[in-house]
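The structure that follows is given in the form of structure tokens.
Heads up, one of the protein chains got dropped from this complex, but the rest are sitting where they should.
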Amino acid sequence: MAATGRLTHKAGASPIGAVTLLRIAIVVAMLIVWETLSRSGWLYRDVIPSLLTIAKALADLFTQRGFYFDLGVTAAEIAAALAIGGGFGLLAGLLLGANRFLSKAFESYLYYLGPTPKIIFFPVMIMWFGVGPESKVALGTLSCFFPAALSVAAGMRQIDKVLIRVSKSFRANTWQTVMKIYLPAMRHPIINGVRLGFGVALIGTLLAETKLSNKGIGFQIINAYSTFDMPRMYAMLVVLFVLAIGVNALIGRLGGLSSIRRV
Amino acid sequence: MPAEPILVVDDVVVGFDTAEGPLIAVDHVSFDVRPGEFLSVIGPSGCGKSTLFNVIGGLLAHNQGRVAVSGEQINGPHKSIGMVFQEESTFPWRTVIDNVAFPLELIGLPKPERIKRARHFIALVGLDGFENRYPGELSGGMRQRVSLARTLASEPKILLMDEPFAALDEQTRLLLGDKVLQIQQQLKQTTLLITHNITEAVQMSDRILVMTYRPGTVKRIVEIDLPRPRSSAIVSSDAFGRYVAAIWGDLREEASRGMRDEESHALQHHETPT
Partner (left out) sequence: MRASTLSRSALAPKLVGAGSLIGFLVVVELLIRIGAINRFIVPPPSEIVGSFYRIVTQEHVFSRFVMTAWECFITGAMITIFGIAGGLLLHRFELLRRATETWVAALAAAPIVLAYPLFMVLFGRNALTIIMIGFVAALPPVILKTLEGIAGTRRVLINVGRSLNLTPMQQFWKIQLPAALPVIFTGVRLGLIFALINVVGVEFLINYGGLGQLINDLAERYDLAGTYAAICFVILVSVLFYMFLEKAERWLRPVD
């Protein structure tokens, strides 16, 4: 075998990298600052509770049946919002992506209405759907329709045109072309659309819950706020954020993408 | 006695409406292709050869004339014609074997049969061992071979190729040309190759159709009387050189017309502000 040069180790590429060490250092520093602030007495009691108190509140949360009930309510609302809003978004996106005329007629409306604050529609949702979970689902649906439609439409257009010509040259019918060419070719934009859709559906649904609801995690958060049960509120927020980021990463991983993306 | 032509292109005209007005890309082109023949269509950029490719392949409608395969007029991609495109056309999300089996999947062949046939064509193009790789892991030349195998898997009567090696470097191109020749001779595959590369055309073809610059018509049809089987070694023979020179003589005039046309075009467009 011919002698091949061995590439030398890049400096700093040791097993427990400097990166991990730095990360641990940063986290530890932040925890120390937190704990110091908490005990300093500068801030009103419990505005920044000690880490122990928060940990205890977290533990309490996990042992309460009510917590899981609220979690279930919120999760169901988000799932429904994703299904309805995502479903309509997919259809709209397919239509807009497939037909240039429709795209030129309507897509800019979606494009410009997308980045707007949807929570302000909540009073309208309450009027239309009442004060129950339906209005929260409605707001979540409204939130995720736009990114879903836009990513699907864009995804369809960026398919390499030659792949469509290949499919035509082999005389594939419409169903075969959609299932074997369009959808697989669009898997990245679709996954990103789902990720984005999940993110905004989560926000829309939860914010609505904080505004007017009597169940769900959002309600519990605002409840904790109004009773000044700060440790409980922090605990809920921790759970919420871990779940939000976790699901985001999970969707990405399932779709074969590696980084967390929102934009 | 020459056999009945398998492909007849009869007085085909193709025109487009562009921003600058109507444009004739293909202007009364007629020729036949005999079964088992290797015919190259050569011409400068802008002579309409890719348009011709798309018309024969059924992806583009012609305005006049007719195209017939074994006597049957085409209206859309014909099942006896297999196309290999110039651009990267492998499906990046499918493995090599799933790419090659694609046309067999479409006609509903059961999986074991599909795999068996796909393996045969993968071996034919010299990619055995790579069945389970993804196109992204392969080089450009290997990907074009996958595209070729995929088209061959549908066992078309006529293989239609549009500059399949244009994006490859010269050495790869010559070697792949060898491979295609080998396959063609082995399968007695009727092949229609669109190219701008004279060496490639002379190396591989029985006849060469030289096209004029836009509007594209047939300038001349050249019989290539070099012995078969051919290999890339033939490139250095005298007869080869004479054919190349003759065809270049024909092409040069067309190619410089094309260049002048494009230069004046660029000048015009530069004057309008963006």
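Per-chain numbering from 1; labels A and B assigned in written order.
The definition used in the following text is that a contact is a pair of C-beta atoms (placed from the backbone, for glycine too) under 8 Å apart; a residue touches a chain by one contact, two chains touch by 3 or more.
Model, not experiment: these values are computed from the prediction.
A.B. asks: Just one of A:Arg39, A:Lys104 or A:Lys161 touches the chain that is missing; which is it?
C.D. replies: Result: among the candidates, A:Lys104 touches the missing chain.
A.B. asks: Who touches the missing chain here, A:Ile84, A:Ala138, A:Ile181 or A:Leu207?
C.D. replies: A:Leu207
A.B. asks: Would you mind spotting which of A:Gly97, A:Gly140, A:Gly155 or A:Gly199 touches the chain that isn't drawn?
C.D. replies: Only one listed residue reaches the unshown chain, and that is A:Gly199.
A.B. asks: Kindly state which of the options A:Val124, A:Met179 or A:Leu250 is in contact with the chain not pictured.
C.D. replies: For the chain that is not drawn, the touching residue is A:Val124.
A.B. asks: Hey, which subunit A residues sit against the chain that's not shown?
C.D. replies: 12, 18-19, 22-23, 26, 47, 101-106, 108-109, 112-113, 115-117, 119-124, 127-128, 199, 202-203, 206-207, 210-211, 218, 221-222, 224-225, 228, 230, 233-234, 237, 240-241, 244-245, 248, 259-263
Note that only the chains that are shown with their structure count from here on.
A.B. asks: Cα centroid separation between subunit A and subunit B, in whole Å?
C.D. replies: It comes to 48 Å between the two C-alpha centres.
A.B. asks: Considering the complex alone, what residue numbers of subunit A touch subunit B?
C.D. replies: Against subunit B, the touching part of subunit A is residues 160, 162-163, 165-166, 168-172, 176, 180-181, 184-185, 187.
A.B. asks: Which of the residues in subunit B come into contact with subunit A in the complex?
C.D. replies: For subunit B paired with subunit A, touching residues are 57-59, 76-77, 79, 81-83, 85, 87-89, 91, 93-94, 102-103, 105-106, 154.
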